[in-house]
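With one protein chain withheld, the remaining protein chains of the complex are depicted in position.
This part shows subunit A:
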């Protein structure tokens, strides 16, 4: 197991290196400069600015320098915010996004899984149809529509929850609901399909022949076997949920990373683009590793040879 983990972590570093390189060169293809008042600067002033930040050197040299800094943990400075270090910016902004994303993901997948299980157990009844309906809605309607509707009806009209900002647990409720509709839909659909297939399998018939109750059949025998494909889908989805949603964060005025990232691309804030992107990539590869480890936890057949010795 340790050997496997070391190997996987090495692969992850290689992946991150490739992603860093690709992002760097692609980013440099975008025309423009990171300076806010670029069109007011004379060519001479521009040259001075570029020289100051090392942007006058050939791209290859910039790349090597960036990687050198990166290895030392230096992500550079953000141009937009009075030269704050990118790592500080990320640290301040990523918290709400991860909190919101994880919360929506966990609650959403649990609700989705429950819906999927009951839809499968009561196949072709109103339970199944309502679960399907909810899943279609969750998948078809974008989260910002839910965000707007929730904000207007639940916050403004009913006044149950705050309309804006990010100051405490009650502020997280509405954005969480808006964001979790998608994972609810995905989890419900996958769970239903898997459960229906598993409920028809031989070992479920044997469990019935043992006299097991419906509850035991669904939750002790079928559920665990249905989790494998679900984990495959929900893992990467968790990563993308944790990296923030531009629109939902803006609607609820949440100081998350989603909005920041999009803005940094439009203003060519090179270091913020690189830093955020690398952070997302790292999050992604770590989650994929966790998913792979979870496979083994769920299904003994996937456990690594020698892992038990």
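Details
Convention: a contact is a pair of C-beta atoms (placed from the backbone, for glycine too) under 8 Å apart; a residue touches a chain by one contact, two chains touch by 3 or more; residues count from 1.
Please note the rule applied: contacts and distances are computed from a predicted model.
The chain absent from the displayed complex carries the UniProt protein name "ABC transporter ATP-binding protein", chosen from "Putative N-methylproline demethylase", "ABC transporter ATP-binding protein", "Heme exporter protein B" or "3-oxoadipate--succinyl-CoA transferase subunit A". Note on the undisplayed chain: of the listed residues A:28, A:208 or A:250, the one touching it is A:208. Among A:7, A:65 or A:224, only A:224 touches the chain left out of the display.
Subunit A meets the missing chain through residues 123-124, 201-203, 205-214, 216, 220-221, 224-225, 298-301.
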